[in-house]
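Removed from the display is one protein chain of the complex; every other protein chain stays in position.
As written, the chains take the letters A and B, and residue 1 is the first residue of each chain.
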Amino acid sequence: MSTIPEKAAETVTPARKPAVPAEKVKPKGYSNPALQAMGIPRLRLPSRNWSIFWAVLGLTTGGIVYDKYEQKQLRKRWMSYVQPQSEAEVAPNVKPRRLTIFIAPPPNDFLTESLRYFKRYVKPVLNAGGLDFEIFTSERQGDIRVHVADQIRDLRRNATAFKQVELVKQKNEAYKRSWGYWFSKFNVFKKKEVVDPNATKSVKQCYTPADVFGINYKTKPMAVEYEDAQFENPHDAGGIICVGRGVYKEYMRGVHEGLLGPLEQPKVEIVEAVEQVVVEAETSAAIPTLDTTLAPATDEASKSDFRYNGDVDDLPNANLKSKPPVKAPYISAEDYATATLAPEFNFSTTIRDHNNVPVFFELPIFVLRIPNILGFLNSPQRIYRFYTKRWIADEFNKGAVAVALNAKRPFTPADADLALVEETDWPKKWVASGKEKASEWTRDFKVDHRVTSRMFVYDATLLELGEKKDQT
Amino acid sequence: MSFLGLGGSPSISSQAKIQAAEAELDMVTDMFNRLVEQCHKKCIDLSYKESAVSKAESNCIDRCVAKYFETNVKVGEHMQQIGQTFAGRP
Partner (left out) sequence: MDQLNAKEQQEFQQIVEQKQMKDFMRLYSNLVEKCFTDCVNDFTSNKLTTKEDTCIMRCAEKFLKHSERVGQRFQEQNAALTQQMQR
């Protein structure tokens, strides 16, 4: 018996270091001496590669999430300033304050980009404030100018027609007060009017929808009233928002052309129509096209929001080729000084249309700069802007609140440079080619004092917000 | 054909004309009622916090009516097209 243990002792391999009794499972992974020094129990840290991966992923998504969160908070805050306005009561026959908004694609890019800025940052505030708005979009340079100038020329023509109607009305009223009318009423020898029993009327003339609806059994339909016509300060009505510096230039040129230019197209040499410069917009299948009528026309069916009208099936090139070329301006910028200001209007008071609503070009303007930047070499700048959209959101929301709350001041000559910052973002090649072709957006921008002295501008720095309002 | 004592056009009776006019009235009323129902569902807050229609709701109603009409017109045009394709087939 004594030999076996000896033999066993001989054959047994040299003793290993005894394992720590408390530890049952040997931990995998690396142990960090720094953590050990701090007394933190063994942690399983990821490897270097995984750490890099999670760090990069975390930073990118974290940046986006934080930015979106901040944007949302800002939006809620700015909306709360205008929310009380939208809770006011409105009678069924009153149409609320109506803005006009002009949107065009940024240089060398799609209209959806501009629309996105508008939809995300301006529209929520306008809707929260209970403002109605009408959007005019264009896809090529010059459409907005032509539209604005046409509207003003129509107004000028209607103004003369309207004056005639007023004169006739006054004459009739004078006649009614006269002796001749009195006598004709009581004239016994007057022939009786004969009603033709066979005269037919169409069905549509025999009734109006209001005669059939049950709701009108007790209440009579009232004449439409416009809130815009009832403001004490006529410049509180409506408003214009130009989304982009190019749009602003076109709008101003349109107003100048309408007010200073002739009513008919001058039969001088045909100025070559400006070509489509937004190249990539031609290939977009989802170009929204909408034309709406600005205020003074009698049809009430003007739409208050845009809709995408472009058919996916249509060839984009065909779509654009079928449009007539942009009309040349009726008056060039050099002739502004020598032209006469529209003689049809009475400029001593605010010009109003037949509904007593102040006409659109009398109303204050707000210009938004679109921070759209293109190009591979601009990638760092673009990434930086991608992560700091909350600052743009703040700027746009604040501007929309200024429009909603009517923070305005008269136009000064320095305001011809509103949103000039945007031009630093325009692609240089695009600008150079535009200058060669003398395109609308790159031409020199001149304003006439007679037109701009009547204008107002919304200014976000004039906002007096008081205490922050809590959301209810 | 039917002989009437009115001395109107002999091919379409007065009754038929009145009935057609009545049908048109019914259509208009029906469209209006549906419109009221839909716009109420979509625009008006059901918690009834106040008895007046607010500005935001009014805007919503105006836009709802405009869009409904547009939808009506578009669907009508589409139906006409379909009707033509059916009529063209033998």
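Note that in this section a contact is a pair of C-beta atoms (placed from the backbone, for glycine too) under 8 Å apart; a residue touches a chain by one contact, two chains touch by 3 or more.
This one's a predicted model, so the numbers in the text were calculated from it and none came from an experiment.
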Touching residue (missing chain; options A:34, A:199 or A:414): A:199
Footprint left on subunit B by the chain that the document does not show: 6, 8, 12, 14, 17-18, 20-22, 25-26, 29, 32-33, 35-36, 39-40, 43-44, 46, 48-53, 57-58, 61-62, 65-66, 69, 73
Hidden partner interface residues of subunit A, rising order: 92-93, 195, 197-204, 206-219, 221-222, 224, 299-301
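We take it that only the chains that are shown with their structure count from here on.
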Rounded Å distance between subunit A and subunit B, as computed from the means of their C-alpha atoms: 33
Complex interface listing, subunit A residues touching subunit B: 85-90, 92, 94-96, 127-128, 130-132, 203, 206-207, 209, 212-213, 301, 303-305
Residues of subunit B touching subunit A in the complex: 20-21, 24-25, 28-29, 32, 50, 52-56, 58-59, 62-63, 66, 69-70
